[in-house]
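The other protein chains are all here in position, but one chain of the complex has been omitted.
Showing chain A:
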Amino acid sequence: MRSDDPILEVQGLEVGFPIRKGLFQRPVAEVKAVNGVSFSVPRGSAFGLVGESGCGKTTVARAVLQLVEPTAGRVLFDGQDVARMDAAALQRFRGKVQAVFQDPFSSLNPRMSTGRILSEPMRVHGMTPGPGIKAEVRRLLDICGLPARFADLYPHEMSGGQRQRVGIARALAMNPELIVCDEAVSALDVSIQAQVVNLLEELQKELGLTYLFIGHDLSVVRHLCDEVAVMYLGRIAETAPSDRLFAHPRHPYTQALIDAVPNPDPDFEAGREIEPLEGEVPNPADPPSGCFFHPRCRLATDHCRQEAPPLGQISSGHLAACWETGAITSTNHHSRDANENTGRQR
């Protein structure tokens, strides 16, 4: 299924939200929710974007979906700049790129029955001739594992997992090529999560979909995604093929995230020593100097406090933004001794 031509490319994406103050609501500062993010998603793959809440991953998703306007950078779909599309091209883009949202309680219009929710896009865009709509709704429900009678139910009459299936069915109604799953399973119970993740996998195989999967649950992302990018405070900290990222994380933040995933084996849990990540995610309106991660980093040096590390190549397809992992060098590189006494300062 995978091929090397990227279906989605994000280049130097920045999204800022102005902070307004005073009587005339003048913008006094800007919060950069996304601060120079680049990645590309090969057709037919699943690309994961992970990070703590507030790291900007959802904003990336919203920018890809054209729900927020980027302040800088480009989003290319099939090699075409989405921001420069005319109305007709944008309409085609809307059809090919769909979303599954986080909260199954907010993502469906409470006043519409499932049948109406699923048939609305067909009706509005005239994709299916009138008599075929009912059958098409039934087909969508079927491939998402819901019986046909669910067409008569309202969202409040369904469980979270069932609603999420309807949300997926709605995304499929447009025959999309790329589906942005914004925390699509985080609001569900673990057992339901597994069902929905399996459904997403099946659909990917059957329909040849590409996923941009936003999440914070590493085990889900590891299971579903071919490639993963770890975000911290609006920047990508590390990106690699899924297996390599989880086996050999290079960025201290990635290592801390992976360490924080509980292991179901109690003997293993008891035996291992983890160094918990301390502190909070800094305020994005007032980010730290240099590497944004340095106040919480166990390896931080003076260099990290002064200069932000670019993404450096560790191996093919594996990039990390860290001065200390050896992937990148700079002119004023220095010894590691400095971090013994200053590493935990904030």
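What we mean here is this: contacts are C-beta pairs under 8 Å (C-beta built on N, C-alpha and C of every residue); 3 or more make two chains touch, one makes a residue touch a chain; residues count from 1.
Just so we're on the same page, contacts and distances are computed from a predicted model.
Remark: of the listed names "Dipeptide transport system permease protein DppC", "Aspartate carbamoyltransferase", "TonB-dependent receptor" or "Heme exporter protein C", the one matching the undisplayed chain in UniProt is "Dipeptide transport system permease protein DppC". Only one of A:31, A:133 or A:153 touches the absent chain when the whole complex is considered: A:153.
Contact with the chain that does not appear here is found for just one residue of A:53, A:91 or A:313, A:91. In the full complex, chain A touches the omitted chain through residues 62, 65-67, 90-91, 94-95, 97-99, 101-103, 106-111, 120-121, 124-125, 144-147, 149-150, 152-154, 156-158, 162, 167, 170, 173-174, 195, 198-199, 202.
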